[in-house]
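Left out: one protein chain. Kept in place: all the others.
And now, chain A:
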Amino acid sequence: MSSKKIRRIRSLSVDVVERLTKNNLITCKDVLSRSDLELLKLLGFGIFTIHNLRQQCSLACVPVCTTGLELLTKRKQGTGQFFQTSLHGLDHVLHGGIPMGTVTEIAGPSGCGKTQFCTMLSVQATLPGNRGGLEGKVLYMDTESAFSAERLVEIAQHKFPDLYNSEEDLCRMAENVLVDNHQTCASLIKKLESLEEEVITHRIRLVIVDSIASLVRKEFSSSAGSNLVQRTNFLSRQAALLKYIAEVFCIPVIVTNQITTRFGRQATEQDEEETTEISDGYVTVALGNTWSHNVNTRLILQYLDGEKRQVLVAKSPVAPFTAFNYTIQRDGIVQDEEGAGLYAGTDPGVQQINVRTSLPFYNT
């Protein structure tokens, strides 16, 4: 709303608007980001007119105020404010699934199932509403060229055999997932800027960016200096765009993130029982602290021993720190019955992540 044109504000007189336009003050943003004295100098009005102008511009772009109660009733009426992940334990602690209108991050080591998770969610989103789906299309922005349509079909076939039993149904489902490849940061941001159009024309109900980290880590170095500042700006800009889309259309946005090895003292050193790990590096979520501020919910995937993997709720405005075990099967990600429980969480920025330590085969 900040780009609202001043001439659309009815309560301002014609000559005020004219003089503003002459001085290149077109939008409310132009007026509100200038001080009284600056406006005085530019426009040559009296101070009271300026005050009035500021008041009117503020009124024009102030967001609507609601009370908590109104929000709650609105949410209860709406067709589900959460997007079910089909991991029932996870859905339960998140009050029903991934919250609509927010940005959710899935982070984890390579091969842990991030792309699998996203593929499964794509299938889930195309389902009809009475099966927990979103009845819409999915925009899958793939930066790692990891998306496999074959896998998408396989998951759909095995997960919902009653819905997708004919070739035709499967084709229709696959048509609903739009895949978009991006190889550079510039093309990604350009896409994000025009995302609104796409969301409206294709009735997109789920946006996935897999992964947000790979391009950024390829194009910017993470060492200190101006490069890092650029990287941070780029990420914040991306986050703001994604948040806006999520909020305005009330859809979930999912991004995936990689992991990085961090060196230096580990935060848990003060704990007395902590004697086992004296390694000087530990694995944690990539892209740093500033990016972490930008996601509303963070899920971390990590390896346990053997086939077992674990999903952690590492940051959430609603859920406590909880962990669930899962395995990757033909029908996607399946939650195990046991192994769920609370864990003692820590800073999601330095949450340690288990990677695969031993490979399942031996060097003979």
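The definition used in the following text is that contacts are C-beta pairs under 8 Å (C-beta built on N, C-alpha and C of every residue); 3 or more make two chains touch, one makes a residue touch a chain; residues count from 1.
The criterion applied here is as follows: contacts and distances are computed from a predicted model.
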item	value
Hidden chain of the complex, named as in its UniProt record, picked from "DNA repair protein RAD51 homolog 3", "small monomeric GTPase", "DNA replication complex GINS protein PSF1" or "N(6)-L-threonylcarbamoyladenine synthase"	"DNA repair protein RAD51 homolog 3"
Residue of A:12, A:57 or A:286 touching the missing chain in the full complex	A:57
Options A:7, A:92, A:131 or A:243, residue touching the unrepresented chain	A:243
Which of A:36, A:175 or A:307 contacts the chain that the document leaves out	A:36
Interface with the unshown chain - residue positions in chain A	1-2, 28-29, 32-33, 35-37, 40-41, 43-49, 54-55, 57-72, 75, 95, 99, 101-103, 224, 233, 236-237, 239-240, 243-244, 246-247, 264, 267-271, 274, 288-290, 292-293, 295-296, 298, 314-315, 317-318, 320-321, 342, 344-350
